[in-house]
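Submitted below is the structure of interest, expressed as structure tokens.
A single protein chain has been omitted; all remaining protein chains appear in their positions.
To keep things simple, chains are lettered A and B as they appear, and every chain counts its residues starting from 1.
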Amino acid sequence: MLNLIYLVAITAEAMTGALAARRRNLDVFGVLVIAFVTALGGGTVRDIFLGHFPVAWTQHPGYLYLVLSAGLLTTLIAPFLRHLREIFLVLDAMGLMAFTLIGCNVGLTMGYEVPVVMMAGMMTGVFGGVLRDVLCNRVPVVFQRELYASVSLLAGGLFLLLRAAGVDQDVDTAVSFVLGLTLRLIAIWRGWRLPAFEEDEARGVKPQDAQHE
Amino acid sequence: MLNLIYLVAITAEAMTGALAARRRNLDVFGVLVIAFVTALGGGTVRDIFLGHFPVAWTQHPGYLYLVLSAGLLTTLIAPFLRHLREIFLVLDAMGLMAFTLIGCNVGLTMGYEVPVVMMAGMMTGVFGGVLRDVLCNRVPVVFQRELYASVSLLAGGLFLLLRAAGVDQDVDTAVSFVLGLTLRLIAIWRGWRLPAFEEDEARGVKPQDAQHE
Partner (left out) sequence: MLNLIYLVAITAEAMTGALAARRRNLDVFGVLVIAFVTALGGGTVRDIFLGHFPVAWTQHPGYLYLVLSAGLLTTLIAPFLRHLREIFLVLDAMGLMAFTLIGCNVGLTMGYEVPVVMMAGMMTGVFGGVLRDVLCNRVPVVFQRELYASVSLLAGGLFLLLRAAGVDQDVDTAVSFVLGLTLRLIAIWRGWRLPAFEEDEARGVKPQDAQHE
């Protein structure tokens, strides 16, 4: 079940990556790289950070084909996708939760301690987007946006808490997924944000950083 | 033979890196870091990604000295190098092919599947330039430029195809190298590009991103 959601999620992430790349006026290859990085970059960073070799998706080339096809398709049908922003936000939220719980499982299997496991989950969830933004030369939006990475950490923490309490793993996964997804969707709907900081210097930030997304 | 071309290529890459760093007004250390990253960064990223430790060049400190000397020399003779742009383009094209085939060999030796091997070759070829551009705070030119990474993928694919067909490895390497190099040089000469995408949002991109290179 988590695996099916994972497949839907990497497809959706590849499409959002391809859309972001189009906006930076990249060529076909650049679009495919950004689609790939957005979809599979989080898991890659997690595996390298944890010393989990070979990197998971390299053992499943099918994932790579799926992501590249989705990126390529997106470049063709982009004008039609403008109207689907809400659907992408929901798919992205589902992906965030699936990535987080998969990442936590990898960390647990390797015997890391609780805070490292939570970071592994969160990295899987958000680093695809961070790499996409660094390659597109902008400040990563997850550092500026409504509740996103924090929801990933909360869901990962809940998952570990229920697990420590002896809850069955499938039940645990389902509960953490649904509660995390609900919180994320409410955050989108209500525009919840973490407090940010402003100082005089902040006015020196170039305008287009603030405009993106 | 490939090894000799490799040495010429990392020297040439270090020099192009040093030239790019000068343009960003970096100090001597910054120039050397960018020279190093441009020349050896692709192989480093490939080795980390494949879990191939120790990273190849750390076993050959001579490569490091070569790259740093080339970077340092470049800062001294830069005014003379302006007129050698064509030679650098040819050396860079040879380096792209040498890096690609060496990267494919590492991936093959480690038993990865075909698409991962092609990615390993391409990463070796293009990630030095990607890291250089990220550190210099600009959108990587390989995502915006004429046929470059795509030539790397084609050469890697040809290499694997001939290998699967039972062609002798030296012959295979030579054929893939020459055909890939020819395609890359024709692409430079004729100004071939992959199609890019433009949208209304693209006009929001800051002008100097488009100007670079």
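By our rule, a residue touches a chain if its C-beta (ideal position, glycine included) is under 8 Å from a C-beta of that chain, and two chains touch if they have at least 3 such contacts.
Nothing here was measured: the structure is a model prediction, and the numbers come from that model.
Of the candidate positions A:134, A:158, A:175 or A:188, contact with the hidden chain is made by A:134. Checked against the full complex, the candidates B:123, B:136 or B:153 give a single residue touching the omitted chain, namely B:136. Contacts to the hidden chain, counted on subunit A, fall at residues 48-51, 112-116, 119, 130, 134, 137-140, 142-145, 148-150, 193-199, 201-202, 204-206, 209-210. What subunit B contributes to its contact with the hidden chain is residues 21-31, 33-34, 44, 48, 53-55, 58-59, 61, 64-65, 75, 78, 134-137, 206, 208, 211.
As a convention for this text, only the chains that are shown with their structure count from here on.
Subunit A and subunit B, compared by their mean Cα positions, are separated by 29 Å.
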